[in-house]
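Of the protein chains in this complex, one is absent; all others appear in place.
In order of appearance the chains are A, B and C, and numbering begins at 1 in each one.
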Amino acid sequence: MLDYITSYLGMNTTPGQAGNVFWALVYIMIVFGGVSVAVMSMNWLERKALAHFQIRLGPMRVGPHGLLQPIADAIKLMTKEDIIPSEADKFVFWIAPLIILCASFTVYIVIPFGPTHAITDLNIGILFMLGVSSLSVLGVVMAGWASNSHYPLIGSLRSSAQMISYEVAMGLSVVSAILMTSLNKEGTGTLSMIGIVQAQQQQQIWFLFKFFPLGFIAFAIFAIAMVAETNRAPFDLPEAESELTAGFHTEYSGLRWSLFMLGEYAAMIAVSSIAVTLWLGGWMRPFPNTLTGDTWDLVFSLIPGFSFLGLALIAFIGVVRMPKHPYFKIQTLGLAGFAAVLALIGLVLFVPAVRDRIQDIFWFCAKVAGFMYLYIWYRATFPRYRFDQLMKVGWKVLLPIAIGVLILTAIAGVLF
Amino acid sequence: MTEPTTYLSHLELGEPDKTYLDTNELIINMGPQHPATHGVLRVILKLDGEKVLGTECVIGYLHRGVEKIAEHRTYTMFNPYVDRMDYVAAVSNGLGYCEAVEKLLNVEAPPRAQYIRVILTELNRLASHQLWLGTHALDIGAMTPLFYTFRDREEILKIFEKYCGARLTTHAFRIGGCLYETYDGFEGDVKKFLDFVPSKIDEYEELLTTNRIWVERTKNVGKISAEDCKALGVTGPVLRASGVKWDIRKAMPYAAYSEFDFEIPIGINGDTYDRYLVRMEEMRQSLRIIRQAVERIPEGPIMAKVPKVMKPPVGEVYHSIEAPKGELGYFIVSDGSTQPYRVRVRPPSFVNLQALDLMVRGALVADVIAVIGTLDIVLGEVDR
Amino acid sequence: MPEETKSPPSPGGGEPKAVKPAAPAKPTGPVPVAWESPLVTKLKRQYGSGIHEANIYLGQNYLVLDTSITHEVLQILRDEEQFDYCVDITALHYPTHEKQFELIWILYSFPRNQRVRIKTRIAEGEAFPSSVAIWPTANWLEREVFDMFGIRFEGHPDLKRILLPDGWEGHPLRKDYGIIQQDQKWVQINLGIESGQ
Partner (left out) sequence: MAPVATTFFFYFLSALTLVSGILVITRKNAVHSALALIFGLLAQAGLYLMLYAPFVAGVQIILYAGGIMVLFLFVIMLVNLERSQKEEQFNKQWLVGLLAACALGGLFIAVYVKGNGLFPEHIAQPVESSNTQQIAIMLYGQYMFAFEIASLLLLVAIIGAVVMAKKRI
């Protein structure tokens, strides 16, 4: 048994490919736990960042600077009465959030956080991701229908039409990135997520800059379509609160509602990961081919530790600026503890053995976090599109451009 | 429960397009509890998919019988009640009522009082427009302007609070003038506000005016022609955005408005975007008026000679002012006693809301929200 | 009030509260003066005695018309005299008068920048032709008058209560409708409040 466990450590591959069930389960737990934590911290970050965009403070009461707010929310939502409308279709109503949740969590199976840090590497990886994430439409449609109420129904109609429409443009822009993977000597491309990043490594360029501006346009199309896919502002029509109160999840409350939120945020992280993998070089550090050499490798491998120390510093400044009053004692201590934990993580990240293993994951997460911040930024800035305008953008703007980019990429691939 | 008269029965509704695909029309009940109906407006929408075939407004959820209450109060006692109608522009309501009763009594407020009135009323117009902008933008999906406008509206409310102790329902004026002399530093406060707010208005505009999505959401939405406006009695910024240069402050000046120099902004297309631009410009013009008023404010008494017990001579009077939402009129009938025989309020929101149906026919559900926002209704005033 | 005999800019001595000896009449008060204008001349030529009064009171013009011609005059004012904006429609209730209700239109002309009030008297139970065809804005305004006074407008497309709930009894702005007395039955049935308040 122990041999079975340790044997994987020698293998330089993902647990799924190695066929090691134990390590696959460990990875699954790490990834899903990590995603849940990421969703919670994303929740906190969104409220905080949005508040600062809007000259507010955001959550400040639960824990220092509202750090424990997501936990408080989770407890509140779990203990809330779970209301199922009497006219609702109970079974479908019950299963809809689960479908969304499953769909948005299943895609994490193939997301490569590093060359070996993935649960598995399917050779149809990107196809699998697109397919499974498209299943969440089913959950939305079913939730809207099962609520047996007009607002959710309209919300789910909008949502399904929107998600199907943008999937087309999204798929085409993905194809043009996949096309780029085949530009090697053998002329064989790959759909595997790890393979796509390795192709970028091999060609020594992020696909974002490949055949500039073709790669960039494809990336931009994907970046727009992924916001629409995840029903976020400015494409949040399915849950446009001013029109449809809350869209397809109007009738949901408590835990079930929180499952929708969990699914939504998980899906946001998942599609951002696709974008990072396809165009931003996945786990690769910035400038892998211009700033080469051992010195640069060292410099970049120290960044994770320093950034955690930086966060710890910010938290520590927060400690210093806390009001000196007995009432704030616990808060101050809590924040100081948080700062200490961050600093500790930062210091651990300086240990060479940890450093080398972790930095892939760090760069991947940092890029995804950039996208998460963009989501918040969009939400603070843009008004909401109207349904017909949304459709127009999807079908008449993004789709033709995506097809054009695909053809041009193919031509460029043949010529250069 | 006596369930109602069939709604939507009288409307000549367009039928859904049944040529090839048979779709059902959908009747949706928006409100009275709905995040975007600005209170307790209930709109029944008949939809073909997302297209609006017709609407019917059901109002009265906030009806308090203000006009009936007036008949049982003295002229002075009724004064605070008017603040509760358009509660975001309480000062304007009070101004209209006080001036109407003054007209009936045949007295005139002293010049200093009139200037104070103009300053406060214009500040209130600014506050009302800021609230409108915030909520309107929120309805269309832009969250952030709401907080920016509320930040700046706060400064206005602070001035009100310092002046008369109340922030929202101010009861700032009395029949015959003003009760309170301006507090020390009033002019300084107003001037400080005047200096700081233009850049803030630019900030709102920066967020919205050239924002592609904002323009797409508002251009050619809820179009209404000048003829339709006149026929439907629509007034205020909505009328002006349709290209009619009509503002009671200019057409039939009241208070001290004839002494100030300001422009009436007008629109061309009469769509939601034009109404937005008109209101933004009105904010700037209000600032202009306030600046002139603060600089030229005369010294003198603030209260005219008004009897303690008011018994206006038998007669009737209609007086209207340009409230932030449109023509706010008071029709007061006196029978010579201490209580008005009848007070009729001509609320701009009530009349403007009637145009909703015309403006949203054939539009989409999202446009209904935009149009409700752009009409700038306050349900306290619609229902009274 | 000696001069009141010739001036009902409004009411006159009919209302209930005037039973008490009114406060000693003010020596000076604004007095209605005759309104001379081409409009009035024209209307007088056309309708003669149908025009009961055409005065200016406190600088505000008003016409008191006979019920039979009012609707026609409204149409003429809109079509020929450019009164293109109907500001308000309202009513007054004088329970002691023979014709209990006074209907009032406040009209405005954009080209002339002039306001005018048209008044006429109708009796209880009498219907009046609707002016929705003249000014569409009259729709809700007439509905409100119906709601508050119970005056029916003939030819109104959708005459039903607007501010009060359907099924409410009584018309609150009538003088015989007490402010304390509400429609207790409605409240008990629909809101489930036993006391009815």
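Everything below uses one rule, namely that a residue touches a chain if its C-beta (ideal position, glycine included) is under 8 Å from a C-beta of that chain, and two chains touch if they have at least 3 such contacts.
Note that this is a predicted model, so its numbers are computed, not measured.
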Worksheet item: Which of these touches the unseen chain: A:N43, A:Q69, A:S104 or A:T120?
Response: A:T120
Practice prompt. Consider the whole complex, including the chain that is not shown, and state which of A:F91, A:F212, A:F287 or A:F306 touches that chain.
Written response: A:F91
Item to complete: Would you mind spotting which of A:V26, A:L45, A:I84 or A:L138 touches the chain that isn't drawn?
Response: A:L138
Fill in: Residue of A:S7, A:T79, A:T188 or A:T292 in touch with the missing chain, whole complex considered
A:T188
Worksheet entry | Touching residues on subunit A - with respect to the absent chain | 16-17, 19, 21, 89, 91-92, 95, 120, 122-124, 127-128, 130-132, 134-135, 137-138, 141-142, 144-146, 153, 156-157, 160-161, 163-164, 167, 188, 191
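Just so we're on the same page, only the chains that are shown with their structure count from here on.
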Worksheet item: Among line, ring, star, complete and other, which best matches the way these chains touch?
Response: line
Worksheet item: Centre-to-centre on C-alpha atoms, which chain is most distant from subunit B?
Response: A
Worksheet, complete the sentence: Winner on contact count, chain pair B-C
Worksheet item: Could you name the chain whose CA centroid falls nearest to the centroid of all protein CA atoms?
Response: B
Worksheet item: subunit A to subunit B: how many Å between their CA centres?
Response: 45
Discussion item. List the residues on subunit A that touch subunit B in their complex, please.
Written reply: 50, 53-56, 150-151, 154, 158, 233-234, 236-237, 240-245, 379-389
Worksheet item: Which of the residues in subunit B end up touching subunit A in this complex?
Response: 26, 28-29, 34-36, 50, 137-144, 146-148, 151, 207-208, 211, 213-214, 216-217, 364-369
Worksheet item: Where on subunit C does subunit B make contact in their complex?
Response: 1, 4, 7, 9-12, 15, 17-18, 22-23, 26, 29-30, 32, 57-58, 60, 84-88, 90, 92, 104, 106, 110, 113, 115, 117, 135-137, 139-141, 144, 148, 157-158, 160-167, 172-173, 175, 177, 179, 189-190
